[in-house]
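Structure record follows, encoded as structure tokens.
One chain of protein is taken out of this complex; the other chains stay put.
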Amino acid sequence: MVDVLGGIIKAFELIATGDPTLYGIVARTLFFSSIAVVLAMLWGTPIALLISLRNFRGRTIIKAFFNSLIGVPTVVLGLVLFLIFSKSGPLGFLGLLYTPAAIILGEAVLVTPILISIMSNAIEAVDPEIMNLAKTLGASESQAAIAVLKEALNGVLLSNIASFNRAIAELGVALLVGGNIAGLTDVLTTAISRYTARGELDFAIALGILLMLIVFGINVVLIMARKAKMLFTLWRNPQ
Amino acid sequence: MHTWQKLIIIATLSTVILIAGTVAYFNYFAKRRLIISTTTSLYDTALLDEIEKRYETTHNVDINIISAGTGIAIQHAQNGDADIILIHSPAMEKTFLEQGYGVNRKIIAYNFFTIVGPENDPAGVTGKNATEALKSIAVYGERLADQSGQTKVWVSRGDNSGTHSKEQNLWKAAGYNYTLVSAEPWYASVGSGMGDTLNVANQKTAYTLADIGTYLKFYTDGVISLSALITEEQALLNVYSVMAVNQTYHEQINYADAMDFIEYLVSDEAQQFITDYGKADYGKSLFYGAVQPLKSNAPQPIVSWIKSAAFFDGSECPPQYRKNYPQLYS
Partner (left out) sequence: MITAELKNVTKAYGDKTVVDQVNLQIQEGEILALLGPNGSGKTTLLKILALIEAPTSGVVEFQSEAVTAKNAEQLRMQSTLVFQKTTLFDSTVYSNVAYGLKIRKIPREVLDEKVAKALKLVKLEGFEKRPAKKLSGGEQQRVAIARAVALKTKLLLLDEPTANLDPKNAAIIEEVIAAVNREDKTTIVMATHNMFQAKALPHRIALMNEGKITEVGSPADVFGNLSRNLARFAAVDNTFAGTAKATAAGTTMVDIGNGVQIEVTAQKRGEVSLFVNPQDIILSKSAVESSARNVFKGKITEIKDLGSLVKLKVNVGKPFTVQITKRSFIEMGLNLNSEIYIAFKASSVQVL
């Protein structure tokens, strides 16, 4: 039978001795997920601002669209992106398949819906007069939008943390467009599946522990932030 | 200008920079990239990792190994997403060569599949040949008291891999309709790699078809307690071949490095390394280099088994599928 206890002890040894392969994977995972969230922020924020501050036809449909995208299985998105990035796919000429950029772009696409949904809910919860208030105090269009985002700060933070959480814990996209290439595109989740398949359970356990620690840490931050009143209402009425 | 317009411009710029940076890096700054798509059985034993390390010390190339089943490896080559494929399914390889996607096939190694199962062997397969063993397992499965699907007797990869197609052929040879057998309640299909399949068979104390490399590694590491009940016989022979992906369809293929790596794989040094790999840890070779045996026609009957299983028109690579590099076939 599998020596689970021995595996766990060895796993802690690996963690304690600072095994370079192990921490290389952790560093890569954190790096890819952070860049992905930053990218998603950059293209998600304007969309969130538009659908929450402007009234136009089809606004509800767009919101519903992003809400439903939150639940897309990561492997499905991974497959779609694989077909797009594959050399015979529409973006194949870029040669992005099995590169870090493919994972980053894939994860950014993956977390964009959750980011937009949480952020637009938070912005909608802000007093609609804040925008006018900032303007009448002299703010430009951009400064006024920033003032609104600041009022929605808790929600904006929540959207980032939730996005990071999803990016770091997903497997499908990283596996299918990253290829799980050792030392280049392997991240915590894909590396766990590799080392489990290879029977190197101590390594898999060590990676699993680190992944859990990171996710746990993020959620502790989340719970602390949730003490804020607005965040609480957001949590209770996510739609 | 509105904030959202500015943000969209920044977002677009960042995305373009990320893509352009990656493209520039891999095209101009990084070492040349050689993508190998391979089967899980080769990958999970870490043999390729070791070969990669040795090769990279003397060559200015970055080898990237993608591990998948034989099916997706072939798909990779067709799409142009890999430069080399390393697989073990002669029938698929033949079609692949015929369609013109692959060139310069070389048989590089062989080993034997093994039927593994619980040590007490409840179906009584020990001493039988592979097809007889499958029959016994099916009979045992049909006579089980529990036909609810909870108790499993046979675990299959079920992932269209080389191992999976080998299993299908064995069931056919034993006189079964594979579609019907795989629907039996005692038959489990994992849809995953060799390691996962062994883990499941171990949990269910069931039989399965495994490549010897993965099995020995898992067994010696104490991850599983299943025994190898049937080994070295013709029906269980497993032949590994390498092919370069044909540049005709995808011009970005790194053909020169692919051929260089193939030449390295058939070199005496690499062949010896393959044969020795794992011997120290498991007391037994996981793979045997196939180049020397094919040249010297020994040991028999294994070489004749290899030829009958993996030669097309009496050759490992008929002349019409070769492209330059005649030294490979001298």
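Chains: A and B, in written order; residue numbering restarts at 1 for each.
We take it that a residue touches a chain if its C-beta (ideal position, glycine included) is under 8 Å from a C-beta of that chain, and two chains touch if they have at least 3 such contacts.
Bear in mind the structure is a predicted one, so any value in this text is a computation, not a measurement.
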{"item": "Interface partners of the hidden chain - shown chains only, full complex considered", "value": "A"}
{"item": "Listed residues A:L30, A:L91 or A:L133, member touching the removed chain", "value": "A:L133"}
{"item": "Chain A residues touching the omitted chain (full complex)", "value": "127, 129-130, 132-141, 143, 147, 150-151"}
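The criterion applied here is as follows: only the chains that are shown with their structure count from here on.
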{"item": "Separation of chain A from chain B, taking each centre as the mean of its C-alpha atoms, in whole Å", "value": "34"}
{"item": "Contact set on chain B toward chain A in their complex", "value": "1-8, 10-12, 14-15, 18-19, 21-23, 26-27, 35, 40, 44-46, 49, 64-67, 78-81, 192-196, 199, 214, 217-218, 221-223, 225, 250, 252"}
{"item": "Complex contact set, residues of chain A against chain B", "value": "1-3, 35, 38-39, 42-43, 45-47, 49-50, 86-89, 92, 94-101, 104-105, 141-142, 145-146, 179-182, 184, 194, 196-201"}
